[in-house]
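A single protein chain has been omitted; all remaining protein chains appear in their positions.
Order as written gives the chain letters A, B and C; numbering starts at 1 within each chain.
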Amino acid sequence: MNSPHGVGPTGLWLIGARGSVATTVISGLLALRAGLVEPIGCVTERAPFDVAPLPAWDELVIGGHDIVDTALDKRAEQLSAAGLVPASVLRGIAEGLRVVDSDIRCGYHPTLHTGSQAEAAETLIGDLVSFRERHGLRRVVVVNLASTEPPVPLVAEHQDLAALEQALADPTRTVLPPSSLAAYAALRAGCPYVDFTPSTGITLPALRELADLKGLPYAGRDGKTGETLLRTVLAPMFTARALKVRSWAGTNLLGGGDGATLGDPEFAASKLESKARGLAALLGSDVTAPLHIDNVPDMGDVKTAWDHVSFEGFLGARMTLQFTWTGYDSSLAAPLVLDLARLTSAAHAAGRSGPLGALAFFFKDPLGSDEHRFAEQTRELAHWVDELRVSLTGDADGLPGSATGSANPEAGAQA
Amino acid sequence: MNSPHGVGPTGLWLIGARGSVATTVISGLLALRAGLVEPIGCVTERAPFDVAPLPAWDELVIGGHDIVDTALDKRAEQLSAAGLVPASVLRGIAEGLRVVDSDIRCGYHPTLHTGSQAEAAETLIGDLVSFRERHGLRRVVVVNLASTEPPVPLVAEHQDLAALEQALADPTRTVLPPSSLAAYAALRAGCPYVDFTPSTGITLPALRELADLKGLPYAGRDGKTGETLLRTVLAPMFTARALKVRSWAGTNLLGGGDGATLGDPEFAASKLESKARGLAALLGSDVTAPLHIDNVPDMGDVKTAWDHVSFEGFLGARMTLQFTWTGYDSSLAAPLVLDLARLTSAAHAAGRSGPLGALAFFFKDPLGSDEHRFAEQTRELAHWVDELRVSLTGDADGLPGSATGSANPEAGAQA
Amino acid sequence: MNSPHGVGPTGLWLIGARGSVATTVISGLLALRAGLVEPIGCVTERAPFDVAPLPAWDELVIGGHDIVDTALDKRAEQLSAAGLVPASVLRGIAEGLRVVDSDIRCGYHPTLHTGSQAEAAETLIGDLVSFRERHGLRRVVVVNLASTEPPVPLVAEHQDLAALEQALADPTRTVLPPSSLAAYAALRAGCPYVDFTPSTGITLPALRELADLKGLPYAGRDGKTGETLLRTVLAPMFTARALKVRSWAGTNLLGGGDGATLGDPEFAASKLESKARGLAALLGSDVTAPLHIDNVPDMGDVKTAWDHVSFEGFLGARMTLQFTWTGYDSSLAAPLVLDLARLTSAAHAAGRSGPLGALAFFFKDPLGSDEHRFAEQTRELAHWVDELRVSLTGDADGLPGSATGSANPEAGAQA
Partner (left out) sequence: MNSPHGVGPTGLWLIGARGSVATTVISGLLALRAGLVEPIGCVTERAPFDVAPLPAWDELVIGGHDIVDTALDKRAEQLSAAGLVPASVLRGIAEGLRVVDSDIRCGYHPTLHTGSQAEAAETLIGDLVSFRERHGLRRVVVVNLASTEPPVPLVAEHQDLAALEQALADPTRTVLPPSSLAAYAALRAGCPYVDFTPSTGITLPALRELADLKGLPYAGRDGKTGETLLRTVLAPMFTARALKVRSWAGTNLLGGGDGATLGDPEFAASKLESKARGLAALLGSDVTAPLHIDNVPDMGDVKTAWDHVSFEGFLGARMTLQFTWTGYDSSLAAPLVLDLARLTSAAHAAGRSGPLGALAFFFKDPLGSDEHRFAEQTRELAHWVDELRVSLTGDADGLPGSATGSANPEAGAQA
């Protein structure tokens, strides 16, 4: 339950608003508001975050961009058939889905567009501003949930804002990939930007320059929901115990739209790079680490990761750890998106700007942080939220729950 | 490499000195001294512990008790055939094994003994004192590595030292199990005591009273080397991510002497209790958690654990994590025994007494600590060692490595 | 699709007709008749069995006994919520469920009954005869799907039919467990009996005597749907390749009513015995084979088995195979029950009597067969069905599909 000093009505604008993760975010928020489900997987609903002044569920208003136009209730039905949204929940949120649907606008894609990217950006900005005004929101957090894009070659215009904007105005050029144009529009509209995908998004220097100029916070990238989550939990154990990891092989099987996209080696490159960076940061680069993502359509939204770790112990003994993680991708991702919307909103309210490194807890490839160890990320997040709380409420002592030093959200038994 | 302010020559007295773990400890220490192997798995050889004033490898002198009399070089050959000690190492330590062998004395077991337990204790104490004097040691750390005993029913004499000593003197009674008689003798001889097994050992109130009386530190119990290590690493992840664990089932297959002992339900009870306590502390008691230990003789010293975790996520989605851990029990345990000898020795040198809760990092069922989360245990250990360093060296600033706040031994890439 | 020479309208009488497996059998049959689902998992729908004169789906009429009275449509809704029956199917079979419901009668249980077991048997017989006449059925196959019972101590009356019937008449005695009383009633009513559970059922000599007397066929026991299926597939591979299996450990996790029953060691004893027999028959008795069944309520109808096989190869190399099987127990069992009803019905029509060893394909602990190797069972089943076909149709050459020597149903790609 959040909270007397709430940061007030907040918009959550989803890029890719009709995708599986976004539909799960929307369905879940509606279900939470209606009391139909427990907030399982929502970090901000439990100690120590529950005393922070974050927007309450009914203070979050959702809109978004997408380039497909299947109605949200249709998408939710598909997810229900796939086992993601219980039938009983579906009935209780039908009306809410139609309301959100009316706030989804057509997004940008180069194959659908004519004219300059600057013109396209103006449309996107207009959608955001109009949404904010229409609902009387203090702020709107833009979260990218669209399909992963392939890596983009850097060009000179990506380095400098002025040069970039000149290129955007040229109707013969497509200087930014969709994720980056979305980030540009968000920043121009005064909105914090969060990238839950490994796409280029806000990572270009010119866009970071724009965020600084506008004093806006941003976060990313690539939500950490499965194999990489486990790797950042397990790798520090080997280091702490002075065991020598020799190889760490991984295979990911997934279906759905994500599987189709990532089954294409060009598109998977972004994701594989993002995954590999974490392991190298944790264990060094002399660990053999083959990694695969396979498109297995029949698995739908279920993703399965198998990892095989070979390590050396005392007197050279060779040992292994294997794990298999099987989960619903959207169910793992959606509550984190709600958490990110709340936390980024509070950061904006508290005047934070630049990359929010303390949100590394949520990401495979964190912007503004070199910390990949999950336990440390957990601890840093707790401290950062406590600072935010003090900034926003002026209450340095905190509420009882946070005064005991159990600032670490891993503490104690699960709710 | 340790260290200018070393705490000086230290004895390491092993109860069960001819067992697999002890033989691996002894073989490994000899191989480390001879530079034949790297100190993989030895936590105290790496940052931030490597700047602490711990006894160097060649300052550790080993002796011990056992009730079997197979020569150590014979035992080491058996371990070599089982793949635990490389043949090349074996050749280099043969002489060293014979030297240690000459410091092993016959241990206590009720089926082998006549007379009162007090008399038996006198013999054990005499062995310890004589060993300490013979080698000119400043201190001797006693570590219990003997076979796991079944749980012992508490009697009134276990609550009070005076009553206990009266019962010990009665030749018709066997009031203490061997592990507790060994702990009694250690304390009476002025030696710190570490229990690497789940046996009763020092946990009886009367023995804790004796430790307090003598101002001695002690630590335990039950070395955390496999399934429980992983559980204390993984369970906090579920809590931190607000995922609801519904069941956590485990099966352990192991052979060797340990397998034979733990395959007996009566003896396994101690181990199962010790394992279960950690999970309940981490996740609460409403998690279904069946747990088995099976004796599979053909696996020898290899132990394999399979765990299956069923958890619930957003919108009630049901997901699973499975892991299989396959390792050499003795290879995992032995370097921790060396670490414990060094750290307990330093604690003794620094005047610490009572249960060393900061050593929870090493144990399934830590004495003096309620902390089961491995990352927190890692952090607490680092702080405690830093305090020890200051106590022993008077150097509050520490060496470069420890000044940066990277007191956490999980930091950075592996060596 | 079956078949011009069909054996005609057949009753399928389920003991435990409101349980999960039975409800899945009933829902599935109704869905198959309505063309709502494909006959996946139904062996008798594919070559070489599809040319045999078996009752068609709309020639099977279902009734049964149960001691609980939850309506079938309610039970089917519960299974739907658990993911076993698709919501779309549920809508299409609602009326059919109510019709079957009207043919379910109250079963026997000693705690619910007064009077002698002979009187109870008369009631059961009456239910069967009345069902057969009401629907004009040529024959009724009784299949036991009730909860597993604990093993029963053998008494003298179990050895001899006359003595048994005398004991049944004694109102102070409970000489038969429910499964065996059900078998007795089935045989007395002239019905073939199939035991899909490991309960005592028809295995008592006195009941086998009765089956012989009545010239009735019977089959069992304990449907082979998961771990044991895999064991009987994999163990012959080790034998064929002359690899020496040293240990084969297994753990089964399951929830639902089955989990609750089998979580009780007394009840699990029947199942564990039945499972162990197969492995010993395949590999000999010197293989270490610890086996567990754990009740994990949150898993519901999902069952997960983990097996770990340790084997020795050339030059003594030690190697392992692990597998994890995760399935819906009722979904695996139900189509086999339909297959057994069809095949046993045809055997009865063809005048077969005694234990149907050729149905070993379906069972963990086959009656009338020592063959546990799955591939051999598959081949024997095919030959037996071909013989049945000839008996019933007089057509020795077979239809095109069976003339080619591809009598083996493993042949060719899957449908």
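By definition in this document, a residue touches a chain if its C-beta (ideal position, glycine included) is under 8 Å from a C-beta of that chain, and two chains touch if they have at least 3 such contacts.
Small disclaimer: the values here were computed from a predicted structure and weren't measured.
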Which residue of C:G11, C:P39 or C:G263 touches the chain not shown here: C:P39
Given C:R18, C:R132, C:K275 or C:R373, the residue that touches the chain left out of view is C:R373
Chain B residues touching the omitted chain (full complex): 81, 83, 87, 324
Touching the hidden chain in the full complex, which residues of chain A are there? Just list them. 246-247, 249, 251, 253, 288, 290, 292, 294-299, 304, 306, 308, 310, 312, 318, 320, 322, 324, 326
Across the whole complex, list the residues on chain C that are touched by the chain not included here. 24, 27-28, 31, 37, 39-43, 45-46, 83-86, 89, 229-230, 233-234, 236-245, 280-285, 312-317, 319-328, 331-332, 334-335, 361, 373-376, 378, 408-415
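We adopt the following convention: only the chains that are shown with their structure count from here on.
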Averaging only over C-alpha atoms, locate the centres of chain B and chain C and give their separation in whole Å. 51
Residues of chain C whose C-beta touches two or more other chains: 324
